[in-house]
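To start, the structure under review is shown below, and the notes come after it.
Omission of a single protein chain aside, the complex is shown with its protein chains in their original locations.
Residue numbering begins at 1 within each chain, and the chains themselves are lettered A and B in the order written.
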Amino acid sequence: MSYKKHRAGALTALAVSVALLATGCAVDSGTGGTEGGGEGGGDLSITFVPKNLGNPYFDTSSDGAQEAIDEFEGTFAEVGPAEASPDAQVSYINTATQQGVGALAVSANDPQAICDALNEARDAGVKVVTFDSDTNPDCRDLFINQADAEGIAKVQVDLIAEQIGGAGEIAILSASANATNQNAWIERMEEYLASDYPDITLVETVYGDDDDQTSFDKTAALLQTHPNLKGIISPTTVGIAAAARYLSTSAFKGTVALTGLGTPNQMREFVEDGTVTAFALWNPADLGYLTAYAAKALIEGEITGEEGDTFSAGKLGDYEVGADGVVLLGDPFVFDAENIGDFDF
Amino acid sequence: MTATTTDTATVRTYRDFDRPLWQRILLTREMAIIALLVIVTIVASLTVRGFGQPITLTFLLLDVMPILLIALPMTLVIITGEIDLSVASMAGLASVLTGVLTQAGLPFEVAAIVAILVGAIGGAVNGFLVPVVGLPSLAVTIGPLALSRGLAVGLLGTTAVTDFPEFWTDLAKARVGNTNIPVVLFLFLVLLVVFTVLLHFTPFGRGIYSIGLSSEAARFSGVRVERTKFILFVLTGTVSALAGIYYTLRYGSARGDNATGLELQVIAAVLLGGVSIFGGRGAIHGVIAGVLLIGVLASALRLANVTSDVINIITGVLLVLSVVASSFLAWLRKRRRSPGRTPRVEASTAG
Partner (left out) sequence: MTAPTIERSDVTKRLRAVSAVREFGILLALLLVILAATIANPNFLFSADGWRDLLLTPSILVLLAVGQAIVIITRNVDLSVGSVLGLSAYLTGRLFIDLQGIPTLAVFLIVIVFGAVLGLVNGALVAFAKVPSLVITLGTLYAYRGINVLWAGGDRVNASDLPRDFLALGTGQVLFIPILTIIALVVLIVAGWVMKNSRAGREFYAIGSDPDAAELYGLRVTRRLLVAFVLSGALAGLAGVLYAARYGTVSSQAGSGWELDAVGAAVIGGVAIFGGSGTVWGAAIGAGLLLTINRALPILGIPDFWQRAVVGALIIGAIVLDRVLALRQRRKLLEAREDES
């Protein structure tokens, strides 16, 4: 009879040990949850859901958001998927709904896919602000636009045109093909190229999926497929850094121009070694900062997201809500060898 | 994958039947998992803020639904000693097909039916290659895993189709009346009844177990091994496609990368639920508890602002633990029994 007990005992031991393991995690997380949530509804707890974690661009914007939230003594949290996909974002948005946070700040991986989840959150009283990449306007209260599409498209096209002398073949290295902002910019770039630079032809748009290695390999493929290529525009921070790294070690260094949107820290090396002359970006930290203040204004009922509402955003001054609930951060900034030393992000 | 390991397969012996009924019902892997699920749920409700509210149930069920659906046929496949790695890719392909066909102007319903048919065909290809050609299922289903995903990504690139009839997208998220029970749960319950009856109450189901214990013996006792496996693979493909369509509707978008990595969660849940990877052993209620356990853990951790990657670690570790533990227990039992003890009824296992 005794071995039966042993077997039962072994099973129980297994069950208990696994249970302990699991509950151990749950208990840990319990304390985390209480801290993250804050007390009561309508509070200044703001959860940021970037496109993906581990992206230096969003790390910088979250730093800015944290700074703003510390200023008005709210609670900052950042959660998100490791890979930029909308279905993973939905789970985090649902979770924020359950937690009853004050506001959600989301950079959308898909304009439509996360809409229902966001509306569910709004029904539960959570204010929703999108930043960097928008959803459909009816799924959020506000969109903090880093720069309007015209401005972004114009600055990059002007930069590349200047660098290649206003004529020749260029290509675009984008992030993923359904990133809302990327596509809007590319569309505007095409229009602007057609109207102002008829001698420049856009031969191909490739997608590096904001993945370093894919972008790197895509750059290699572009240069081989189009031997007459004179310039590449990469309107994404991951893409431009990967492309620059490929160019800097290849025979095309200095002969194929590269510009786009990049962060100074990633691009410093390539500006210094001459691979890249100039590139543009807004300050992501300011973007996060403004987003946090906009969320605060919504939570406190200072604004509702109507056109013409104004709110103050700490050190950045006052902002006004434009059509469709869009708040514009400002014009993009051009970085070159002269000024890159002044920035650290 | 097979011959190295068959000697440690958990085999039902007469021992299992010489214990009192209550012990046979309560002291099982399945009951251990169910108990664990209950404990984790209670602890999470007490310690994680926001877990105790009813809305959690809705989101939890909606989140784990694709896993629950695919886990049903997968349980049967694994009990026969095979495995299907291509389920997540098939779900992705079904999602993309539904999207592409809807975009091309077909009514959504027709597109969905075509996608389910493609799922059945994909399953039939697996079902043909594995048992009929006689290839190991691990190897065979890695091919369709890459192929289906490749087709899905190839068809849509990185674009997404998001224009689906509101009736269907709403239905995927709708709840019954004012309760927190999602409507889609009924789809699952229907399938649950079908698969439970099929596995536990029909000769076909007994055949599934006997194939898992010994394919040869099953063949000699009149089980049509190839046909059974073929049917199971077709069922898996079909249900995977169905899960893919649900996935599409739930997130309102068809994308090439939908449901990536879902196969791990399905397999982890099935094995966690007490199904032996060597075949021949397992029950549906354990599997459901396994799926819910992973779902509850993921939900509680997310509520506590823990990132998705910790959830992956836990899923991975639970998967490894659950298979290693059963091997370890088998080894322990064998060791306990052997030295200086008269073997009791040792009819079917020779040690």
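Going forward, contacts are C-beta pairs under 8 Å (C-beta built on N, C-alpha and C of every residue); 3 or more make two chains touch, one makes a residue touch a chain.
These numbers come from a predicted model, not from an experiment.
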By the document's definition of touch, the residue of B:Val100, B:Val225 or B:Val310 touching the omitted chain is B:Val310
Where chain A meets the chain that is not shown, the residues are 53-56, 58-59, 62, 82-83, 206, 211-213, 216-217, 220-221, 223-225, 227, 241-242, 245, 249-252, 265-266, 268-269
Hidden partner sits against chain B at residues 1, 3-5, 7-8, 83, 129, 133-136, 138-140, 142-151, 153-154, 156-158, 256, 264, 267-268, 271, 277-278, 307, 309-310, 312-313, 315-317, 319-320, 323-324, 327-328
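Methods note: only the chains that are shown with their structure count from here on.
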Rounded to the nearest Å, the gap between Cα centres of chain A and chain B is 35
Listed in rising order, the residues of chain A that touch chain B in the complex are 3-4, 6-8, 10-12, 14-15, 18-19, 22-23, 25-34, 36-37, 47, 53, 77, 79-82, 85-88, 90-92, 94-95, 97-100, 110-116, 124, 176-178, 207, 209
Listed in rising order, chain B residues that touch chain A in their complex are 19, 23, 27, 29, 32, 35-36, 39-40, 43-44, 46-51, 53, 55-56, 59, 63, 157-160, 162, 169, 173, 247, 251-253, 255, 257-260, 293, 297-310, 314, 318, 321, 325, 329, 332-333, 336-337
